[in-house]
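With one protein chain held back, the other chains of the complex are shown just where they sit.
Here the chain labels run A and B in written order, and each chain numbers its own residues starting at 1.
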Amino acid sequence: MNNELPIGGIDQAPCVMNAIEINNLSKRYGKVQALDGISFAVGQGELFGLIGPDGAGKTTLFRLLTTLIHPDSGSAKVDGYDTVNEYRIIRSRVGYMPGRFSLYPDLTVEENLQFFAATFGVTIEESYDLIAPIYKQIEPFKKRPAGKLSGGMKQKLALSCALIHRPSVLFLDEPTTGVDAVSRSEFWDMLAGLKKLGITILVSTPYMDEASRCDRIALCNEGKILGIDTPKGIVRGFDRRLYGIRAKNMFTLLERSRRVAGVEDCYPCGEQHHLVAADNFDVAMFKAQLSDMEDVNIVIKEPTIEDMFIKLMKR
Amino acid sequence: MNDVVISVRELTKRFCNFTAVDHISFDVHKGEIFGFLGANGAGKTTAMRILCGLSYPTSGSGTVAGYDVMHDGEEIKRHIGYMSQRFSLYNDLTVWENMRLFAGIYGLTSKQTEQRSTELLDRLNFSSERNTLVGSLPLGWKQKLSFAIATIHRPEVVFLDEPTGGVDPVTRRQFWELIYEAANEGTTIFVTTHYMDEAEYCSRLSIMVDGKVQALDTPARLKQQYAAESMDEVFRTLARGAKRGE
Partner (left out) sequence: MKHNFGSFVKKETLHILRDKRTMLVVMLIPIVLMVLFGFAISTEVNNINVAVVAPHRTDGVHDAVKRLDANEYFTFKGYITPNEIDSHLRTGNVGAVIVFASDYERGTAQATAGIPTRPIIQLIVDASNVNTASSATAYLQSILLGSASQQTMFETRMLFNPQMKSAYNFVPGIMGLIFILVCAMMTSVSIVREKEMGTMEVLLVSPVRPVKIIFAKMVPYFAISCIVLITILLLARYLLGVPMSGGVGGIFALSLLYLILSLSLGLFVSTISKTQVVALLVSAMVMMMPIMMLSGMLFPIENLPRFFQIVSTIVPARWYIDAIRKMMIQGVPLMAVWENGIILLGMTIVLLSISLRKFNDKLE
């Protein structure tokens, strides 16, 4: 019955192109420069991924955007509102799932949801249509304490709680960490569903393989952004030939390959080693040089986001 | 082959009427990097606890480094190394103090400790950090150091529990290089993880579903068998068949 309720509450946001605008944002904790002058913008209805390891500054950025901390310098706007001066308005318009398990383990599934609904001054019924696709999966367990749920179910409950007030922007800080592969994949399906409803989603993850599920991604490391593009665009930026190499003794292969002329970089990558070739690299010569090794095998590889990340980090 | 380091036959662990580990059998060879995968609750933690000598099986048999899991739990502990992402080193002790502590735990003499720690620090290019507090090291360094310390007593098998979660790709690769190096020297590596990208580095993988080993092969052959592009896909195909909840 509430289908006509717009996302983001009754009052309309001022007309903006971008849901999130970040301008030269910096934040320092003691000796650590958590964020180092980053700038980017996320369009309305975009599913934007922050990809980077621990310590990249992802959580700091989320806290700045959700108005939990003040920046040292620079500014940011969410839904057109300034994160410092207009933080109260932002707080009623965004949903946030912090990195840690942010539910009450001693309250049941239903009680958690009811509580967060009351916190935002809404009822479960008002938003049921929005959360239903996610919440229905855990509804059979609604009398179970949240602490006794599996990782995947906790994550679904946390997402339902973050959506309960129909936010226009959703911030998800490493929602898939510590969750098994099946649940992770299901979670990304849910995000795709929310995106269709027009919700802007900023999500962070340390897993490179999840990047392809985003519209655009920012690769970040040590408070800096290494590159922003669509997942395909990022990979296209890899302007070297890449080979996958194998041999019976992988460790010797790694050490020997690095000494071959024209090998720019060589590193383990799953069951193969990846070899980044400079212009003067020659496959035949490579094979000849390693002819004394058993079962040497070399194939051309498509670069992945991870290869690009490594290249950007080493630059 | 007679270079089997871990051998498990029909290993079973029951809690009341719940069978956590259900008649599993496999062999791990010397110098192998063996990946032990499973969703949460599939029984991989229980199985690993038995192999580390922390718990006894209900039935079945197994040997680790030549010792029986049924009777020689204490001997097993002495001959394996263990490293987990969660607990590894004491942040308020220096690099050297951590090494001395773990060397002491495994009964190395002070002469052996000195010799072994110098050797490990040299290999890691870490000698200058000998007196640095571990807490002030970057995460990647800590992980390399904790792997080195897990091998301080030259164990035949090293158990790694989700060793590289959350690390940047460059550091992760440096870490795997260390593991390859150790394996190359004949140390057997047993990795439990639910990160599939970590699994791809292993020479062989076993995937547990509902307490049973559902698949066991090299990553390449598993992908072939399940017509999958990545281990992630293989894993999802297998885990979707799971009946019991987490």
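Going forward, contacts are C-beta pairs under 8 Å (C-beta built on N, C-alpha and C of every residue); 3 or more make two chains touch, one makes a residue touch a chain.
A quick note: this is a predicted structure, and the numbers were derived from the prediction, not measured.
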Left-out chain, listing which of the shown chains it touches: A
Of A:F48, A:Y81 or A:F116, the one touching the omitted chain in the full complex: A:F116
Given A:I22, A:L35 or A:V94, the one touching the chain that is not displayed: A:V94
Hidden-chain contact residue, picked from the options A:C161, A:L202 or A:V296: A:C161
Touch list for chain A against the chain that is not drawn: 63, 66-70, 88, 91-92, 94, 96-107, 111, 114-116, 118-121, 145, 161-162, 165
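Please note the rule applied: only the chains that are shown with their structure count from here on.
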Distance between the centres, which are taken as Cα means, of chain B and chain A, whole angstrom: 28
Residues on chain B engaged by chain A in the complex (per definition of touch): 39-41, 138-139, 165-171, 173, 176-177, 180-181, 183-184, 194-197, 200-203, 218-220, 230-232, 235-236, 239-240, 245-246
Chain A residues within the chain B interface of the complex: 52-56, 150-152, 177, 180-182, 185, 206-209, 221, 249-252, 254, 267-271, 306, 309-310, 313-314
